[in-house]
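This report concerns only the one structure given below.
Removed from the display is one protein chain of the complex; every other protein chain stays in position.
Right after this comes subunit A.
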């Protein structure tokens, strides 16, 4: 099994590029960078050298602070996403820019996902002629989850529109309700936005996968891939790794003891490490399974026994009980709703 070498939220594991863009946007709104990073255990000097890395915990702290400072700017995260996507200097976006097509870009992203932490995982799936790019968190983001998803969605949609043209059909699904006064989502996320969706996803038609990108360049793409390889920082977030393996092996009943032995650490260590990141084992498993159940139910129109079978539940009753815990409603109510 894999020897236990993992990173945590307080390790410097995230490209500083994102944080720099956040600070630039804040300055636009008359918030001084040093004010914003106060209390985040970070110094402006840390961001100055190339390839600088910051701790995900610091980024989350700063985002929270920024949101509080600019509470009356509901478009903040969406604007930030556009800025990050149009800004220079990060290999993730170079990969996307010079890829031959969407398929190439997604494959390249998947190969660096473990090495370049963005706090968001991309789960790509094809289903009935549609391409689903589903976003899930790679660490517990608590209240900042929505903000982070908004940033990523707005960045991705901009990149897609630029590369595939304005006519391309893009639908965006959001797992939260439409705000009372919704004047910003249509601008940043387009006309096709579904609220209260069972997942957070970007949906395209399958043909978009192989439609050539406008700025495709074989040599530059190869260059970007090389740069990305140099930037990879091997230890990945423990949480991110666990979420990934749980998601891939839904049919398995993951227990603390089994997972710990799989990771090559003692159950007590695993418990302690997760606590350090503000989560616990049960919560983590439950979060992933809840997300997947909702997604699969909506995607395949499966009934409870199919879902219970796929997800290693003893019987339909325990699935129903778990579903109620995840969503607060029974599965049938959810089916009617969607």
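Here, contacts are C-beta pairs under 8 Å (C-beta built on N, C-alpha and C of every residue); 3 or more make two chains touch, one makes a residue touch a chain; residues count from 1.
By definition in this document, contacts and distances are computed from a predicted model.
Novice: Tell me the UniProt name of the left-out chain, picking from "diguanylate cyclase", "Acyl-CoA dehydrogenase family protein", "AtuA-like ferredoxin-fold domain-containing protein" or "Putative penicillin-binding protein".
Specialist: "diguanylate cyclase"
Novice: For the chain left out of this view, which of A:51, A:165, A:212 or A:264 touches it?
Specialist: In the complete complex, the chain left out is touched by residue A:165.
Novice: Considering the whole complex, which of A:10, A:28 or A:282 touches the chain not shown?
Specialist: A:28
Novice: Give the residue, chosen from A:86, A:303 or A:318, that touches the chain omitted from the document.
Specialist: Looking across A:86, A:303 or A:318, the contact with the absent chain belongs to A:86.
Novice: List the subunit A residues touching the unshown chain?
Specialist: Interface with the chain not displayed, on the subunit A side: 24, 28-30, 72, 75, 78-79, 82-83, 85-88, 158, 162, 165-167, 181-184, 186-188, 190-191.
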